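A selection of the complex's chains, in situ.
Chains here go by letter, A, B and C, matching the order in which they are written, and residues are numbered from 1 within each.
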Amino acid sequence: MAKGRTDFLLLLTLALALPSTGQAMHISEGILPPKWAALWYAIAIFFVAWGLRDLRVKSAREPFFKPMVGLIGAAVFVISCMPIPVPIAGTCSHPCGTGMAAILIGPTLSVVVSSVALLLQALFLAHGGLTTLGGNIVSMGIAGAFTGWAVFRLSRRAGLSPWAAAFLCGMFSDWATYAATSFELASALHGNSSFLHMFAAIGASFLPTQLPLGIFEGVVTAGVYRFIAVRRPSLLECLGVEARRCPLVPQKTGGAK
Amino acid sequence: MSLLSEIFSDLFARQDHILTRMDPRTKLIIALGALCAVIFSRTAAFPLAVLVLCLAATLAVGVPKRLLGLRLAAPLGIALVLLVLQSVMAGTTPLWSFVALGAKVTVTREGLLVGLLLASRVLAGVSVMLLLSAVTPAHRIFHAMRMLGAPQGWVEIAMLMYRYIFVLLDLTAEVVAAQKVRLGYAGMRRGLSSAGQLGGTVILRAMDQAVSTNQAMRVRGYTGSIPLGPLPAFAAREGWILGAVGVALAGLFFATEALCK
Amino acid sequence: MNPFALETEAISFAYPDGFVALREIVFRVKRGEFVAMLASNGSGKTTLIKVLAGLLVPQSGSVKVDGRAIGEYSQAGLYQRLGLVFQNPNDQLFGATVAEDVAFGPRNLGLPEAEVQCRVAEALSAVGAGELQDRAIHHLSFGQQKRVAIAGVLAMKPAILILDEPTAGLDPAGEHSMLRLLSSLNREQGITIVLATHSVDTLPLFADRIYLLNRGRVLKEGPSEEVFRDHELIESASLRLPYVSRLLHELKRFHGVPIEGLPLTLGEAREQLLKLIPDEVILPVIEEGRL
């Protein structure tokens, strides 16, 4: 009985406190115990290496690819720093931008780009950390990017309009990020109590803010996509998002895809 | 936005003093060592000692208190939550209890200690990174990582991103201002749609920039990989520094761990 | 009633990294005036403009718009009075088409759609871009984009229009027509105009008053003749006299040609020179060319 009550209170504290710390999606330095930090690092390194292999292959074929990835990475970093208004929490939150990145440059390169972004944020903004970098890459990079990318592709294949697909991509990539973060936090912090309890508690505490935040991320992603599609459809073609033909690189055929 | 560019500035890392002159590899290894020691620590004493040392050093190299406060705000919040959470969650020795919302909450000694440990680890870790970034410009950190084995492709992307983040931040500030004077953020719905336009503008500009940057790179001989220059040799002096600081850290670690058992 | 559309008391502003961009700037603009800030690169024009528009808050001093402190206005209230046009048109055009972009501001004001359409048409015709209405933004030329950016702000019907380097990047014809446009907005619609620039040649013809800034300070302030009279000051601010003035100034200084004052425009210079050149020299033949 007492156990249940404590859990309830726990949930309440978390619900009030975690989101208000602003950067709840980054796992802060020092939270992950060594063995978990190492595990997440191992997974992260595998995916980053995969992304780097893609980068090498693609930029050998088309040197244009490397600056494009760097610039889109910078843009996604900047977008992830944009405050967007959140009515329920009464504050601003930041979009993750990983869904958008996954649409534009694919999931594996998004992981590479997120690893750089997360390192910069850890060093210069005190968001996240070095020992938790692996964990953050797994949740914010890998989970977000692959989910978002898969959702976008599947919904396009299912015949949804690009806007709707972009919306779903943004929303699910955001939710996936939070699910992964909750999982990592719970596994690190559950201590003597049960992991499932903790996971449920942390997950539930994120829920009230994360449900709307995911929707907002979806709306912003769709807005960004729409803006690009209206203003410069050729760019989407160029990145292989919509079609194959790339008018940007006139000498080469086939474009940057 | 302005808050961001304020925090995200490597101005202090470009001053000239002992710590900025040190080889970035030395600093990176020391920082990593300190961070590992922090997460391996079993009592709050070592992290707290690291915290105090790093904060003192950060202030000493001239980072304003206000900026330090800004950077520490989020981690402080997280540390507090961890402390509260852990102290009511686990443990057997009750310290005191109170009734909240009809439930009896007991703060335990063990819980409090675990909470304190976690909170101190968070703050210590963050302070180490703040010090590192306050005395090392980002591009030197990237070089150091390359020397320590980070793949070339990763470093190239990191350098490009770092360079153009500033260009795009300026752009973002400009676009936000232009939207504001046309009331783009009056209300939730408009705010969201303006955020979409803003993100779109940033990405479009980034892509255009990529096209022209690629051309400018080609004109200067780029064929698919950015040359990063040779790696300087690791000076003997740096080895001594590394050894000395390493021994000092280890000493501090074992002393605090033993004393506070 | 307070005659000043814009008024500041000794504004100082430092960027977060500690760089002091504005030092005790006193800046006053009367209603209906056409005022220019003249300064070299990095002197603080853009910073001052952002402070005047309430986008940056100065560390000391305050800005008054129409006699009321800028902080007392609501956002909508402020930006209906004061329009701001940035230097790069690309950064301020958000719609897919010209009409959609110009409607951005009025829609944000929550106006009924009929009124919005009416304002869009009005603003576009004021900048002479009526026929661009349905064009896509990214198909416009640079000069056209600049005009549309101004229309987007005019559609909010501001009484004060502030422009950051409106002629930068335009070719001579574009520059001239932009200045004529601003001048007609000023004269015909009575809009108070403040602009920042470092192009000295065209300014004297249009601006009622010039603020000469350098390194965040006001070096001098007054009608253009007065500001340009002090050539050394102008040069110390990394600027120069308009070319025609420089020609006449050099004639006076190095060759002792007696020139009164300092002609700043082509017309004035012509008059002065004609006074000096004896009538006998002038060929009557070419008079015919005048017809």
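Going forward, contacts are C-beta pairs under 8 Å (C-beta built on N, C-alpha and C of every residue); 3 or more make two chains touch, one makes a residue touch a chain.
Keep in mind that what you see is a predicted model, and the values were worked out from it rather than measured.
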Practice task
Just one representative per chain kind is placed here; work out the formula for the complete complex.
Solution key: A x1, B x1, C x2
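The rule we apply is simple: only the chains that are shown with their structure count from here on.
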Practice task
For this assembly, give the contact graph shape among line, ring, star, complete and other.
Solution key: complete
Problem - Chain pair that, of all pairs, has the most C-beta pairs in contact - result: A-B
Problem - Distance from the mean Cα position of chain C to that of chain B, given in whole angstrom - result: 43
Practice task
Can you check how far apart chain A and chain B are, centre to centre, with Cα atoms defining each centre and the answer in Å?
Solution key: 19
Handout entry: Touching two or more other chains - residues of chain B
Key = 185, 197, 201, 205
Practice task
Please set out, as single numbers or ranges, the residues of chain A touching at least two other chains.
Solution key: 231-232
Handout entry: Residues of chain A touching chain C in the complex
Key = 230-232
Problem - Touching residues on chain C, where the partner in the complex is chain A - result: 96, 136-138
Exercise for the section: Enumerate the contact residues on chain B facing chain C in the complex. Expected result: 2, 5-6, 9, 11, 171, 174-175, 177-186, 190, 194, 197, 201, 205
